[in-house]
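Every protein chain except one is present and positioned as in the full complex.
Then we have subunit A:
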Amino acid sequence: MIIQTTAVSKKVETSAGPLTILHAITLAIKAGESVAIVGASGSGKSTLLSLLAGLDIATTGQVLIDNENLGDLDEEQRAKIRADKVGFIFQSFLLIPSLTALENVMLPAELAGRKDAEDQARELLGKVGLGERLTHYPNQLSGGEQQRVAIARAFIGQPKILFADEPTGNLDSTTGHTVEALLFEMNKAHGTTLVMVTHDSTLAQKCDRVLEMQAGELKEQSVNVA
């Protein structure tokens, strides 16, 4: 199992008193598997994603990535895990506006101190069809193009797991489909585990497994037979 959780819950303090966002979630994801997390707004999908990715820590319970318990690690050590094993794609792309497409893609490799960052980035941008737009800034690219840059950025660290938060949520349906196709294609080629939060049931159906969240609880796990 590449990701494993045991009775994970998340509580936050609000002005109206403590609020439990996640209730004792237990799940396991195999290496190479693609999993969609679906559910209504406020059901706790994104919170679950942030815990699985180590962006936040659980109030109780355990989250294991590649057999390392995130609860035992500090912020710096979790950053190291993300650098080594995790890639991200976000609904709002989250490219750094003052860096070019090429530099945005290079960034994770550079942060990890890799020397071949630029070559790798060029190659990946070529693969996502942006080989001609290396020196463009994010605001000079369309939404679909920005998301393709984000996909290239996600794969440069050769991650074991890719987390995607509504990756097509900001795109029109045609562009969305193109990006989806690219995402699955890259995922397959790199043998990455994909964990995706989405509203889109068609997109969810393309994953190996769908987890449905309801009011902070994991309701149902369905397996898609391709």
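Remarks
Rule of thumb we're sticking to: a contact is a pair of C-beta atoms (placed from the backbone, for glycine too) under 8 Å apart; a residue touches a chain by one contact, two chains touch by 3 or more; residues count from 1.
Convention: contacts and distances are computed from a predicted model.
When the unshown chain is looked up in UniProt, the name that turns up among "Sarcosine oxidase subunit alpha", "Electron transfer flavoprotein small subunit", "Thioredoxin reductase" or "ABC transporter permease" is "ABC transporter permease".
In the complete complex, the hidden chain is touched by one of A:Gly44, A:Pro108, A:Gly176 or A:Gly216, namely A:Pro108.
Summary of contacts with the chain left out: across A:Met1, A:Ala24 or A:Leu99, the touching residue is A:Leu99. Within the entire complex, the positions of subunit A that touch the omitted partner chain are 46, 49-50, 55-56, 75-76, 79-84, 86, 88, 90, 92-96, 98-100, 103, 107-108, 110-113, 117, 137, 139, 143, 153, 157, 165, 170.
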